[in-house]
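Heads up, one of the protein chains got dropped from this complex, but the rest are sitting where they should.
Per-chain residue numbering starts at 1, and chain names A and B are given in the order in which the chains are listed.
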Amino acid sequence: MRDKIIIGLVAIAVALLGWNLYNIFMVVPDEANQGAIFRIIYIHLPTIFTGFLGFMVALVSSILYLTKGDMKYDSLAAGVTEVSLVFAAIVLVTGSIWARIIWGVWWAWEPRLTSMLICWLTYAGYLMLRRAIDEPAQRARLSAVVSIFGFVEVIIVYKAIDWFRTLHPQAVLSVRGGGGMAKGMEGPIYWNWLAFVCLATAMVMIRMKQDETSREIDSLRREAHLY
Amino acid sequence: MKLFLDQTFTIAAKDLRAEWRTKEALNASIAFSLVMLVLFSFAIDPESMPEFSGGLLWLVFSFAGALVLNRSFARETQNDCLDALVASPVPPAALFAGKALANFAMLLAVESVCLPAFGFLFNIPWATYFWSLVGVVLLGTWGLTVVGTMFSALTVNLRLRELMLPTLVYPVMIPALMAAMELTRDLLNAQPLSGENLIWVRLLVAFDIIFTALSVTLVDTVLVG
Partner (left out) sequence: MNALEVDAVWKYFGDFPALRDVGFKIQPGSVVALLGRNGAGKTTLLRILAGLAKPSKGSVKIHGSEVRDEPTRRRIGVLGHGISLYDELSAMENLVLFGKLYGLDNPVQRAGQWLEKTGLERVRDGLVREFSRGMRQRLAVARTFLHEPEVLLFDEPFTSLDDKAIAVLQKLILEAKERGSTVIMSTHQLREAIELATHAVLIRKGQVAYAGVRREEMVGDPGWLYRTFEGDTAS
């Protein structure tokens, strides 16, 4: 059953992305100021949204593990963080490419990119911590605490760096109060977001399945070595 | 409440007394910070130091402070003292608070040597807005202390403790360091705290409150298996 869901999600994602790709390159016009490179926003923004959504799920999952003690929540938190970290890396890469084309530099220490880099470092630490702990319950407990600290810190960093003046394009999405995008150009962002969320969910489910199997093996090994 | 405070102070006094007998962490920390200051003189043209002063000072504080913070819970693993403390009636929150207070005092001790040394070596007038600077140092150091002590507790039983502690703790310290650096740079360049700066003060205070509350709440989970 679970495998069917995974395949289903991937199929939806591929279909959406395929259709959107057509949309993005054929239908949507060039942006007035930035030209063709603007289309990178159709990857850049959805990946940010997916990544952040993932870290929020990780936070909730970590809290649920600490209150309920069910290892499933730990599996979910770890899986989601791993996948979100990949998405965060994509944000950094696409952001960097965009910066190079528009501003001529590979990296700019401006608020959004800096926040994302710090976020990436924080959660990379989370994964390193997990690798350093062998015992599953201890690993789950300690990494849940780190996940909570990490999320709070990422929020604070985001707000703090926001107070700096910025090179970054101001909010352009209509939902965020920026009225900057022409009709017809905003749609594909949200479709891509949906596609990425499907993809991310599929990846997390695969990861969780791996995690369950490895825990089972670990438990059997312990039992076998007992006497 | 009184009992909680008593226990907190008992723990803090114990840490400070033990440290004072050996002065290992304090000496290492002060020596390290002075070496860093010397290195800075090579890395940066001392003429342009005023611009970088705030940032560099807090870099020194945080690196030297990490030496002290790492030892905080690590010293309890010797002779299995941590188990005795956790098994005792002391609430983990009091244990944390006591250690955080002791660490705070030790970090301030290191900084009170480092700051004048910095002023002396690089000709930075640090006494111009002395009380504002003291305020910023207190707020910023508490931020570092609280997060560092918490992660010291978290990593205490890990085999890769010395590696994991810095890896985990520095990203989390970033907001506090950022604010402290901005404020210190302004103060050392003879700009008083007002208007725009106050955002950073508010950030620092918010950071301190949020992470103190979070740490006190979660330290029980971290210490009791």
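Just so we're on the same page, a residue touches a chain if its C-beta (ideal position, glycine included) is under 8 Å from a C-beta of that chain, and two chains touch if they have at least 3 such contacts.
Because the structure is a prediction, the values reported are computed rather than measured.
For the chain missing from the display, the contacting residue among B:50, B:91 or B:119 is B:91, taking the whole complex into account.
Counting over the whole complex, subunit A has residues 69, 71, 135-138, 215-216, 218-219, 222-223, 226-227 touching the chain that is not drawn.
Even with one chain removed from view, subunit B keeps its contact list with that chain: residues 3, 6-7, 10-11, 14, 17-19, 21-22, 78-81, 83-91, 224-225.
Keep in mind that, in the parts below, only the chains that are shown with their structure count from here on.
Interface residues of subunit B facing subunit A in the complex, by the touch rule stated above, are 147, 150, 154, 157-160, 163-164, 167-168, 171-172, 174-175, 178-179, 199, 203, 206-207, 210-211, 214, 218, 221-222, 225. For subunit A in complex with subunit B, the residues that touch the partner chain are 66, 118, 121-122, 125-126, 128-129, 132-133, 137-138, 141-142, 144-146, 148-150, 152-153, 156-157, 160-161, 163.
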